[in-house]
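Pasting a structure below so you can have a look.
Note that one protein chain of the assembly has been removed; the remaining protein chains are unaltered in position.
Every chain is named by a letter (A, B and C) in the order it is written, and numbering of its residues begins at 1.
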Amino acid sequence: MSYFGEFKDLIQEGDLALVWISRDNIKPITVDSKEFFNTRYGSFPHRDMIGKPYGSQIAIRTKGSNKFAFIHVLQPTPELWTLSLPHRTQIVYTPDSSYIMERLNCGPNSNVIEAGTGSGSFSHAFARNVKHLYSFEFHEARYNQAKEEFEKHGLINIENNVTITHRDVCESGFTIKKGDVTSNQFKDDEEYVNLEANAIFLDLPAPWEALPHLDTVISKDESVGLCCFSPCIEQVDKTIEAMEKNGWINIQMVEIQSKQYESRRQMIRTLDDALERLRDIKSHKLEGVARRKREFENMINEEKKLDTNANKIDKKDISTQTEKPTSKKAQNNRPIIAKTKFNPFGKGSRVREGDTNFQWKQVSKVETEIKSHTSYLTFAFKTITNTRDEELFQKELEFTTSKPSSHKK
Amino acid sequence: MSYFGEFKDLIQEGDLALVWISRDNIKPITVDSKEFFNTRYGSFPHRDMIGKPYGSQIAIRTKGSNKFAFIHVLQPTPELWTLSLPHRTQIVYTPDSSYIMERLNCGPNSNVIEAGTGSGSFSHAFARNVKHLYSFEFHEARYNQAKEEFEKHGLINIENNVTITHRDVCESGFTIKKGDVTSNQFKDDEEYVNLEANAIFLDLPAPWEALPHLDTVISKDESVGLCCFSPCIEQVDKTIEAMEKNGWINIQMVEIQSKQYESRRQMIRTLDDALERLRDIKSHKLEGVARRKREFENMINEEKKLDTNANKIDKKDISTQTEKPTSKKAQNNRPIIAKTKFNPFGKGSRVREGDTNFQWKQVSKVETEIKSHTSYLTFAFKTITNTRDEELFQKELEFTTSKPSSHKK
Amino acid sequence: MDSSKVISFNQHVVLELPSGNLKIAELRPNNSISLGKFGAFYINDIIGYPLGSRFEINYEVKEGEEGFAEDSKEKKKPKHMQKKIPIGKAKLMIETPAINETSDDNEDRSDSIGTIADELEYENSLNNKNLNIKGNPSEIQELSMAEIEEMKKQYANTNSQDIINKIIQSHKEFNLKTKYSQLKYLNRKKSKFSKEFIVHKMTGRLLLNYLIDKGDIQRIMDMSEESIGMILNYGNVKSNGKYLVIDETGGLLVYFMMERMFGHVTENDMENKKFEGEIIVIHENEHVNLDLLKFSNYSEKFIKKHIKSISILDFFEPPTEEEINNGFTKLTREELSKLSNGERNVYQRRIKGYYKQCQIVELTKNDRKYDGLIVASTLQLTQLIPRLGPKIHGSRSIICYSQFKEILLELSHELYSDLNYLAPTLMETRCRPYQSVRGKLHPLMTMRGGGGYLMWSLKVEPAPPIPSIEIEPK
Partner (left out) sequence: MDSSKVISFNQHVVLELPSGNLKIAELRPNNSISLGKFGAFYINDIIGYPLGSRFEINYEVKEGEEGFAEDSKEKKKPKHMQKKIPIGKAKLMIETPAINETSDDNEDRSDSIGTIADELEYENSLNNKNLNIKGNPSEIQELSMAEIEEMKKQYANTNSQDIINKIIQSHKEFNLKTKYSQLKYLNRKKSKFSKEFIVHKMTGRLLLNYLIDKGDIQRIMDMSEESIGMILNYGNVKSNGKYLVIDETGGLLVYFMMERMFGHVTENDMENKKFEGEIIVIHENEHVNLDLLKFSNYSEKFIKKHIKSISILDFFEPPTEEEINNGFTKLTREELSKLSNGERNVYQRRIKGYYKQCQIVELTKNDRKYDGLIVASTLQLTQLIPRLGPKIHGSRSIICYSQFKEILLELSHELYSDLNYLAPTLMETRCRPYQSVRGKLHPLMTMRGGGGYLMWSLKVEPAPPIPSIEIEPK
């Protein structure tokens, strides 16, 4: 089985594995006992991984310090693979792909057409669950890249349920023939591939050009599902037009809106504490005022001894006038003012979120930047056959009624 | 001031008030000491309201029972008024209207055009905050209805900052002339109204037909904001086309998505409690088994006395065979089985959410049915003047530089 | 016939009625199905056509084919009072392309009235000018409901379009309406008088919609299709996995998993294909509740083989092998033959219990680790998940569903501080359907709220504690 198909327990030489450094930094490696996985914190020898169970955390001492660096070694899944792709690539993300797979009822009975392959992220998810995936990519460089990747991941050669073909499906349709640029291995007597597709995913700029080619490759005697993936609303309009023209029914366009939340904490800061803090500040201030007043009066008294002029206004009223430079002596005598002591919210210091010296309320916060739009998903269905085989029906009827009730309950 | 404009303290005869029965049931009344407000729980005399502060809860004994019914008497606000409207009416709801007002910078400097008036819900919000609102309604019945309502609410006659006109603005534009069907009171020498609008809201099926008429009524020497409100995306496309053609710039379409949440509680059900409950059930069961076994053995023993045939198989192995009818005597002797006692989650009884016999976690739940779409909001801006009065500029420059720095900090 | 593609005997299917409502039916040969006010039909008529086909009930009955079906709604009445529904002939309809699945209030399910739909353009404001804004259908419609009922009987053997035409003729102000509201009006009428229905393949999606239609939203924990889709993908659910599951939705979640893992399984498949996957369902009560599997097309045998259930008590406090063996003595063939019939029955029950106990021991073995943990439970997750975690293999997914975000927020905080779990992630996904009519594209004006939230994490194995003094490699 492929590295994606089989549930592996232990990390082994030659495995394709994913190294999780952080959520935004996941890297594929091929396990090789002579190799190292290099990060800016240091090098992790592959030999430390081999033989350990998948999911193991690996630690190394960081270069030049006494700290440790950690990675996790994971077995690839289509979803982790998608996360590992660089964001600039055009990717069908899991909220979309999982809805499409569900809506098109993907499972072991599904023969799927995917065009284009793109980054191949959706291909991996299809490949995990369907009978066969026929992926088409019109761009040659991307085709080669994807084919190589699918081979490396065992989708083409080991699971053997993926075929990728280099093709402009808008121009040339979906039939795969001998001589085409394709991963398909034709048998000697085989001239073309019988797709019998019952689920179709078109991620093309102009799906309406590809739609007319579908009839020849879809399964004839069942309901076939189709999903077109288009970023702009005008494309949806043209797509619906083409679907109607080509006999597709139950057309429905939907948008998938998904969000991720961060788990955070907000400090519980009660009004009572805030009031107490202000009272504390106030009392310190008053203390200061009283003290300064005492000092001021002392000073005045001292000065009085030297100075015969009496103050003309009530001292009490100007006792707060401490901005005036007092005598050097008084200044020197000024004791250091005690800082306010009641600091229930840790003001002035850097408080780590969740610091156990404070109380916290669990809150959730949506990601700072959200993917507000991926594409519009336009679904439609089609059944080509509209007759029944009367002979077969009669046989079935006789067989069923002759059996001693096949009813299972 | 109008019933919407003034903050009133006490409920008085003649007031327009809103009676809050429930969130979905808010009814306007005109306070009249001889009147009653009838609900299915009974009649609330208006005289019970008069003289009480707004916001007062009024209680009556319900008919034929000893229970009490309550209502709250509220002073109308545009938002409460909107809530009180029947849902089938076409309403611009507060999440949209509040965004539009903010985006168009509505305040005491705003002269606003609104077309059409519709249910008048948005008109009330505009009227609260702007200098003048010019509302246009093409449907005659709706015009009369709205005009009457605005008069009753004091918007036209008391606040005097609302003008409503019966008009198909797509055909005839926005200029209000003597002789038009309008609430405007023309002075003797006045031939037409000078709108000088600087904020425009078009809730029309075909705003592109009204757009060309705007230039003659908008304020010339400032930036004027425009918002078109359209349910379908194709209307947005045509609107943008017309905006561009008519020289509107900074075009941007947005959607407002808003949600309300219910505050709920979910019972905290620990695994430990669930385990304990199963243990309790199990021990009762085992007890029952043991008891039945005893009974069974007693019965066998009794039967043995009468019956010389011995059982051939080990009794221990068939001790659970209690489905067999036992002797009448044994049945009568069977004591009533005690029900399991440990019921930490109140199974089998109806537990009210928040029942203090249980522990609860606060959770939020989005409304069962959400307003997933109202309309698309397409904004654009336009400034007609593109020159400056050089003479005025020179005067201003001289004046400003001659003043002793008017800078305020 | 391939029952995964074609409507087949003894299969569960989902019938979509003209009202948009769903009904689940089993297709027994030579029986009939009543759709209540929409009529009744013979099952044999629909067998052999592709699943997903649309039929119309036709009352031009030939002699000898006449019949009546019982209306399930009438069952409570005494036998002789029950209104019987005449059975018509179900005839396949060739679909015309103008049928779009969703629009507001299901008012745009147009097909035979496609001509009006085609004519539709933007109505500019002028068109609305003369409309009676207060008009509601009951005021302006000439026919009384009684008359319509009469007409329905009378025209039972004509198609629904004819009835609708009659109604239009009697509608005073029909021509005053805008084209768009005409279309809406026609669709509303159509859904009342149409005798069309669609025979859908039983799928998780339709089962879910059926339950939502029925108002069973709380029973299925307010789950949405899009959330289930995420569970299946993030849970890495595939044919060969062995998953630990708690399912408080009565089997809905398990049914979705089975579809994804096994697809449609025919009897042939069961013999020829090797299905490895297993779903181990842990339950909080004495007995597991997977009621909804009764609607599935999996055989009892298949279900028994791939779905195993165990109570939380047995899971966390399983009996030892010794205890089981002490409590039960296997009889030899010879001993067995000596038993009476009654005694043999007792023994059979006991041996079944014994095997069940053995299964518990097997499922809870210390070294047995699962390929994923999928939980939709209202038990407190902060206690539950860390206790189940050790049973999950490293690098495998843990995915928890809850109707409420706050529950999962608490859980993710808990897991975040536990080195055995990597990157707990709180997610929400919502599907927003559009009125998918060209020229009238917009999101539906209202939709169901809810749909739940998800917490995804990976089980990992923390590195052993770092020794304080490390020997440097030479």
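Basically, contacts are C-beta pairs under 8 Å (C-beta built on N, C-alpha and C of every residue); 3 or more make two chains touch, one makes a residue touch a chain.
Note that the structure is predicted; figures quoted are calculated from it, not measured.
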Which of B:Q12, B:N38 or B:N105 contacts the chain that the document leaves out: B:N105
Contacting the left-out chain in the complete assembly, out of B:L133, B:I233 or B:I268: B:I233
Touch criterion as defined above, residue of B:S56, B:Q90 or B:N144 at the omitted chain: B:S56
Chain C residues that touch the omitted chain in the full complex: 406, 409
Absent chain, residues of chain B that touch it: 5-7, 9, 20, 23, 52-59, 61, 68, 70, 72-75, 77-79, 94-95, 97-99, 101-103, 105-110, 125, 128-129, 219, 221-223, 233, 236-237, 240-241, 243-263, 265, 362-364, 376, 378-379, 381, 383, 385-390, 392-393, 396-397, 400-401, 406-409
Chain not shown, touching residues in chain A: 138-139, 141-142, 168, 170-171, 204-206, 209, 231-235, 238, 259, 264, 266-272, 274-275, 278-279, 281-282, 312-314, 317-318, 320-321, 324, 361-374, 376
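Here is the rule we go by: only the chains that are shown with their structure count from here on.
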Whole-Å gap separating chain A and chain C, where each centre is the average of the chain's CA atoms: 28
Per-residue multi-chain contacts in chain C, two or more chains: 405, 410, 432, 441, 443
Residue list for chain A, restricted to those that touch at least two other chains: 233, 237
